[in-house]
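Structure first, commentary second.
Omission of a single protein chain aside, the complex is shown with its protein chains in their original locations.
All chains are identified by letter, namely A and B, in their written order; residue positions are counted from 1 within each chain.
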Amino acid sequence: MRTTIMAIVAGLALCVTAAAGDGQREYISAAAGTDAAKLPFSNGVRVGNTLYVAGHLGLDPKTQMPPADVEAEARLVLDGIKATVEAAGFTMDDLVSVTVFCPDLAQYDAFNRVYIGYFNGKFPARAFVGSGPLIRGARFEVLGTAVRTQAPAEDRAAAR
Amino acid sequence: MRTTIMAIVAGLALCVTAAAGDGQREYISAAAGTDAAKLPFSNGVRVGNTLYVAGHLGLDPKTQMPPADVEAEARLVLDGIKATVEAAGFTMDDLVSVTVFCPDLAQYDAFNRVYIGYFNGKFPARAFVGSGPLIRGARFEVLGTAVRTQAPAEDRAAAR
Partner (left out) sequence: MRTTIMAIVAGLALCVTAAAGDGQREYISAAAGTDAAKLPFSNGVRVGNTLYVAGHLGLDPKTQMPPADVEAEARLVLDGIKATVEAAGFTMDDLVSVTVFCPDLAQYDAFNRVYIGYFNGKFPARAFVGSGPLIRGARFEVLGTAVRTQAPAEDRAAAR
């Protein structure tokens, strides 16, 4: 089984493309040539001011498996979310909704300790859901929705 | 236990109703008289240009159980999603976000093989989440969000 998400570290090259003939829609994909670029999903899709963020895992970029340390894995998954959000021109504080899937609820406090550091005091609505086993044995899979309200993303698109 | 979704095959009659006094909201329901029409959910709800697609299962219409073949089940569930999306005047390529729940991750590649055929090269943001057992022993439950950007759905509603 291949992994769902390659864009698991901040700064990883991401590919942003607008759909042909559609000035309002952007697909955030893993960089061309990577395994993830061949899988049938985008890391994020932006329509207008709203960004739909795919389920991200926190895999070690070398082994493509979860790291031994739980907080390291939480950082990897949130760095991946951050990379996708920023590739679309959003910030973490634009996230309005987050869902965390987690097969082992004992990781709840560790996840929260890491999670808090990614926001400036206001938090998205969130569900923390006990799941079945996740792809690659990941401890967390995180998805979300972000909305820009300060400056329309359309302005940015129009300026290209 | 009754099934969540009857609209599991493309072409199945679906019922589209606008809420009283609300020109902007449409409910996509299973056809009147079916078991699913009695259950407390809509297959989809459209507000403006956004369609919220319910969790769909891929059940055999005769047995109301999953078919023996995993790819057949994946096609049934995606045909159901397609029927709901099209009943609201959208296409599969309008989907911006999809979540797949799956109790057995060994079905990941089979699902992807079928899934790719429903899109024209650009894919929604997606989460593929290991779940607990699903209703009726289904292998997949799929939900999503679609956004029309090419032509406002409001125009269509207004033209009625």
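One rule holds for everything that comes next: a residue touches a chain if its C-beta (ideal position, glycine included) is under 8 Å from a C-beta of that chain, and two chains touch if they have at least 3 such contacts.
Remember, predicted model here, so these are calculated numbers, not experimental data.
K.L.:
From the list A:34, A:64 or A:97, pick the residue that touches the absent chain.
P.N.:
Only one of A:34, A:64 or A:97 touches the chain omitted from view, namely A:97.
K.L.:
I need the residue numbers on subunit B that touch the omitted chain, in ascending order.
P.N.:
Interface with the chain not displayed, on the subunit B side: 1-2, 4, 17, 19, 21-22, 24-25, 27, 39-45, 47-48, 50, 52-55, 99, 101, 103, 131-135, 141, 143, 145.
K.L.:
Touching the missing chain, which residues of subunit A?
P.N.:
For subunit A, the residues touching the absent chain are 96-99, 103, 105-106, 108-109, 112, 115-116, 119, 122-132, 145, 147, 149-150.
Here, only the chains that are shown with their structure count from here on.
K.L.:
Based only on mean CA positions, could you tell me how far subunit A sits from subunit B in angstrom?
P.N.:
Computed from C-alpha means, the inter-chain centre distance equals 24 Å.
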